[in-house]
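Mind looking over this structure? Questions follow.
A protein chain is absent from this complex, but the other protein chains hold their places.
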Amino acid sequence: MSINTQPVTINLGPQHPSTHGVFRLRVTFDGEQVIDVEPVFGYLHRGTEKLAEERNYVQIVTLTDRLDYVAAMTNNLAYVRAVESLAGISVPDRGMYLRVISAELQRIASHLIATGFLLDELGAFHTPLIYCFRERERILELFEMLCGARITVSYMRPGGVFQDAPIDFWPRLDDFLSSMPGYLDELEGLITENEVVLARTRDMGILSAQDAIDASITGPVLRATGVQWDLRKAEPHEVYDRLDFDVPIGSVGDTYDRYYVRVQEMRQSLRIVQQCVEQIEPGPVRSETPYFIRPDAVDTYVGTESPKGELGFYIVSDGGISPYRMHIRAPSFINLTTLRDLLVGWKMADLIVIFGSIDIVVGEVDR
Amino acid sequence: MMEIEILRSGFDFLGIYGFFDGFMPDNLDWLVFLITSVILAMVIINALVISTALLTWFERRMLGRFQSRLGPNRWGPFGLLQPIADLVKLLTKEDTIPEGADKPVFTLAPIVFLVPALIVFAVIPLHGSSFLGRLNIGLIFVIAITSVNTLAIFMAGWSSLNKYAMFGAMRAVAMLVSYEIPMGISVVGVAIAAQTLGLSNVVLAQDIPFILVMPLGFLVFITAASAEMSRTPFDLIESDSELGAGYHTEYSGAKFALLQLTEFMAPVIVAALVTTLFLSGWRGYGPIPGPVWFIIKTFVVLFGFVWIRASWPRLRVDQIMSLAWKGLLPLSIVNLFVIAVEVFIFNPGEAGLSTRDLLIMTGINWSITIIALIVIFNVMGQSKLKRPEPVALPLANMYANTTVSKKATDLAEAD
Partner (left out) sequence: MSIPITGEHAASKINQNVPGSVVNFSATDVWVKVDKLIDIFSCLKNDSELDMQFLNSITAVDYIEYFELVYHLRSLRQNTTLIVKTKCFGREDITIPSISGVWRGAELQEREIWDLMGINFSGHPNMKRILLWEGFPGHPLRKDFIR
């Protein structure tokens, strides 16, 4: 006896608990099985690239906060590096150390969110998520001491950072650095060896290394496939060449590897911040830079390792006070290239988890 | 005065019946029967609803503590009045029915969902002679009545005309039907050991709590029961990260309140059942009266449920099914077989198993449980799966052209 069945098409999103913002997936199911996926972009498109053409180089920093809104520091860093490369601005040592400290703290915060929401999508009723948010809160408090804002920080400027850290920032940072490894152990104890987590993530959504390179995928998703590629090592900007850290990689390229690479990266980021705290010396935090920067009529592309992957800014200048054209190479956006291949054939529950493990932020996808 | 009299008379059906029968003429027996039934129904329903309200508060408070936050703490002492606030909010919401919904079925579903939950509680013995606890087919009654909720969930999901609800309903049918089998078989083990189907008598047979006598049966029962009431790690019927809300996506207002009420009532009922079947019900030690023991044990079980909910992720639909058919079903059959053989050898007759027999069974069953669990973990477990060590593929070399030498980091790794 055969039963006559027909595929069901479901709109996952734009309003859905697991789509990381207003992202929409038009999914066709055969029973529980995914047979087709079509991502629909653009619900959060704000035209950042167009807006940037009407603002001067310092004002654009605030626009970059709103790209990947859970990792504003690294967005700032990527943008100001592009402007510095364009206009040939140098940065004093203390400014660079402060940048690295804040960027690595932001990387921890972003990975905490990625891990927490991944577990939330696995169905762990908010407990790991809230554990992650508890620690992220301490990072945000540190940011608040640095620049008065928590999410949209706008901390960096072409030529450095806009102000030095207050004196009581350093004891708080030490406090955080000493307690965070223990917390990560606690989180791993809850997740890493959990039978259900293993059953749900191992060998799910495998991305091969060659496919990942072919599809321009970067960041933890690429590293989980076993390709050791990190711009902090390949193009040691700021002071990364003075710091000792490893680049963790995965072996299979599945959801579990993507999770585990992020956890290990958090530990490496802690190492980096620790070394920065030891090496940083008093001095100016920003070089003398005019408010209106007028670079020569050239173009430049600078990529920076953001928590999601390579965040690149391509800026074309016509000699004026605002860019003639600014293009953002958004890692979240490009990492979605192979989304369909990753999802087709899995069950509905896996769809949510694999999609979550890529870790996108819609602000960056749609820009 | 009347209440005290009822309490003294044993607080059960016959006691209340006898009390009213005393001052009513003989030809009004039917009225006495009716009054007694209504009183009992009122007591059961109110006890259950109030304890469910307490459970919502307890669960949210406990989850709050597990998640290093406070939980509801604004209204009343420790937020105890929060359930009332929730109820008022839900009842004052607009009660919407989707345009394409099958209206009668949509309306009926919450009722079909709620009523069996209330009925089940009637046979649970709070103490020696309470309510219908001595119903001589109590166990079969419980299994039969609880299976109705599959129908209710499917009614709710089907009539909503919503694809998410439909997904939830389909999963519910597959999962609930599967898990009834191991649950039923593990209950049969209890029935054989206790030599009875009446819940009161099951308690009386537990000179040693059955959790010690048949740990395997207990594990199977509690796992299957968590699936039956669709709680973590089996909450895929309404898995919030995939389906939004599952079968009750389209419900609002009073209907939603009824569905939520039943959903939170399920743990109370299951905990009471576990207490009765495996934790020796109202029996306890010292001067503490039986019902208090019963409530304490129930809350311990409920705490266990909340703990599991706070810390476990959810399994996928096919993994849940394979756990039922490949894991729990063999375990429950092993349990049933062992119990049956042991009871056959001891051949207790009318008197039931003696304490000495139960102690011997405890010893044998614990060793069998440990062996069975080791076997199952090795067959179905994930930790044994070895993964390759991460090796940097030759597709990329980020140390090319850089001043950072690879050696420095290698040395650091060796530290």
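Order as written gives the chain letters A and B; numbering starts at 1 within each chain.
Keep this in mind: a contact is a pair of C-beta atoms (placed from the backbone, for glycine too) under 8 Å apart; a residue touches a chain by one contact, two chains touch by 3 or more.
What you are looking at is a predicted structure, and each value in this text was computed from that prediction instead of being measured.
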Selected residue (touches chain absent from view) among A:Leu98, A:Leu142 or A:Val227: A:Val227
Residue numbers in chain B that touch the chain omitted from display: 394-403
Chain A, residues in touch with the chain not shown (by the definition above): 41-42, 45, 47, 49-50, 211, 213-217, 227, 229, 234-236, 299, 301, 303, 310, 312, 314, 316, 324-325, 327, 329, 333-334, 336-338, 366-367
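The rule we apply is simple: only the chains that are shown with their structure count from here on.
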Between chain A and chain B, centroid-to-centroid distance (C-alpha), Å: 41
Complex contacts: residues of chain A adjacent to chain B: 8, 10, 16-18, 32, 119-127, 130-131, 134, 190, 193-200, 202, 209-210, 213, 225-230, 233-236, 241, 244-252, 347-352
Residues of chain B touching chain A in the complex: 63, 66-69, 163-164, 166-167, 171, 232-233, 235-236, 239-242, 244, 309-319, 381-383, 385, 387-393, 395-396, 398-399, 402-404, 408-409, 412-413
